[in-house]
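Every protein chain but one is kept in place in this view of the complex.
Chains: A and B, in written order; residue numbering restarts at 1 for each.
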Amino acid sequence: MEVFDFYRKDRWPHVFCPGCGNGTVMNCFYRAFNELGWNLDNTVFVSGIGCSSRIPLYINADALHTTHGRAVAFASGLKLARPELDIVVFTGDGDLGAIGGNHFINGCRRNIDMDVICINNNIYGMTGGQASITTPHDFQSTTTPYGNREYPFDLAEIAVAAGANYVARWTTRHVHELTKSIKIALEKKGFNLIEVVSQCPTNFGRRNKMGDASIMLEWFKENSVRREKARSAAVDHVDLNLAGQVTIGEFVNRDRECYQERIGVEKHGEKH
Amino acid sequence: MKPVVDLKYCKGCNICIYMCPKKCYSKGVDISPRGYFAAVVSEPQNCYNHKREGKLICELCVLSCPDQAISWHPEGEETK
Partner (left out) sequence: MSLTPGEYFLQGNEACVEAALVSGLNFFAGYPITPSTEIAEGLARRLPEVGGAFLQMEDEIACVSAIIGASWGGVKSMTATSGPGLSLMQEAIGYAAMSETPMVIANVMRGGPSTGQPTRASQGDVMATKWGSHGDYQVIAFAPASVQEMFDLTIKAFNYAEKYRVPTFVLSDAEIGHMRGLLNVPSNIKIVNRKEKGVRRTDEAYDVPDDLVPPFPTFGKGNKAAVTGMTHGPDSRIEPEDPKIHQELVSRLNDKITKNRRDINKWDLLCPDSKHMIISYGSASFGAREVAAEDDRIGLLRLKTIWPLPEEPIREAASKAEHILVCEMNMGQLYHDIKRVALEAGCKKIELLPKIGGEPPTPGEVRHKLREMGAI
C-alpha cells in the first residue's frame, strides 16, 4: 500500500502547522500498519477533539471523530458491537489525560481490545496553547503566564497501574522505535497505549524558547532516558522536567485476557 | 534510491535537515508555490540509500517529515 493509498490524498496537505509532530506519528503508524499488511477496510480509527484527534479524518478508512475526551468510550462500544474490527484511537494529552481521564483509566482497566496512540505535545495545541495535564512544571503556556505551578501526569505509568496490556512511550525523535512499538501494539490484544511525546512548535515550543521543531527534537533527544536506565522508581522520573527527563521504552507487555473474550463476544479467532 | 522533496507538500520545517545523519538536506532559498522555503536535497549522493535497491535503510527523513513530502525515486529519474 502506497502512502496515498493509506491517506485521503484529496485532503492534502493536512492542516497541521509546519514541524508539528502529528505528521511524524502518522508516518510511523502508516509504516507499522503497512509492514503488517493490515487491511484498512477492517480497521476503524476513532478520536476525540484536538489537533492530534484530526488524524483519523485523513486516513482512507472508517473514522469516528467524536467529542473531546471520549474517544475510548466510543471505541469501547464499537469494539463490543463489532469485535472483528480492529480499533485504533488517536488522541492527545488533553483529550486522553484531562477531560477523558476517567475513560482512559477505565479503558485500561477493562482491557477492551484497542490501540491508543496518544500524541503528548505537553499542551492544548488546537485551542492555542493552554497548559495541559502534561505541561512540565514551571513551563509557559497561555494559562500559566507565570510558569506552570502544577506537576504533570505520567500517562504511561498511569496506564500500567490501571491495567493496560501494553504500554510504550517514545518521542518523535525515536521514529524507528516508535514504529516498532506500534507494530507490537497492533498485533496485541487488549488495551494498548503508545504515548508519543511530540512537538507543538507553534503553541508549546514558541512560548518555551523552542519555536523551531528541530530544537524540540534535540530537546527530546537530550532528555530521553531509556526506562531500564532511568534513575529510580516511577515517581522519580515522571515526566519532562519533574526529574528533567522523559522516560522512554516499553513500560509493560503482558497478556491479561481482554474484556470481549471474557464476555464471549469475541467472534474473530486469530488476528490477521 | 534518492529522496525527493515534493514542493506541493513541504512546509519548510527543516526537520529533515536536522534528522539526516549524512547532511543530505539543506535549507531552501526559493519560496515554493505554497509559500514555504522548501527543503532541498543538496547532497543525495551522501545518503545511505544512494545506489541501493530493494529494502532501504535509515529513512529517518522520510519517517520524520511531518508533511509526507519526502519520497524515494530511482537515481536516474528526472525530478524537479
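Here, a contact is a pair of C-beta atoms (placed from the backbone, for glycine too) under 8 Å apart; a residue touches a chain by one contact, two chains touch by 3 or more.
What you see is a predicted model, and the numbers here were worked out from it, not measured in a lab.
Student: Taking the complete complex into account, which shown chains does the hidden chain touch?
Tutor: A
Student: Write down which of A:Leu36, A:Leu85 or A:Ile184 is the residue touching the left-out chain.
Tutor: A:Leu85
Student: One chain is left out of this view; which of A:His103, A:Arg173, A:Lys188 or A:Arg207 touches it in the full complex?
Tutor: Considering all chains, including the one not shown, the answer is A:His103.
Student: From the listed residues A:Cys20, A:Ala75 or A:Val175, report the one that touches the chain absent from this view.
Tutor: Checking the options A:Cys20, A:Ala75 or A:Val175, the one contacting the hidden chain is A:Ala75.
Student: Tell me, which residues in subunit A touch the chain that this view leaves out?
Tutor: Contact residues on subunit A toward the absent chain are 8, 11, 40-42, 44, 46, 56-57, 60-67, 70, 73-82, 84-85, 102-103, 106, 260, 263-265.
Assume only the chains that are shown with their structure count from here on.
Student: Between subunit A and subunit B, what distance separates the C-alpha centroids? Give it in angstrom.
Tutor: Centre-to-centre distance between subunit A and subunit B: 27 Å.
Student: Can you list the residues on subunit B that touch subunit A in the complex?
Tutor: Against subunit A, subunit B makes touches at 8-9, 11-15, 17-19, 34, 36, 60, 62-68, 71.
Student: Please name which positions on subunit A make contact with subunit B in the complex.
Tutor: It is residues 3, 7, 12-14, 16-24, 26-28, 31, 172, 175-176, 179, 201, 212-214, 217-218 of subunit A that touch subunit B.
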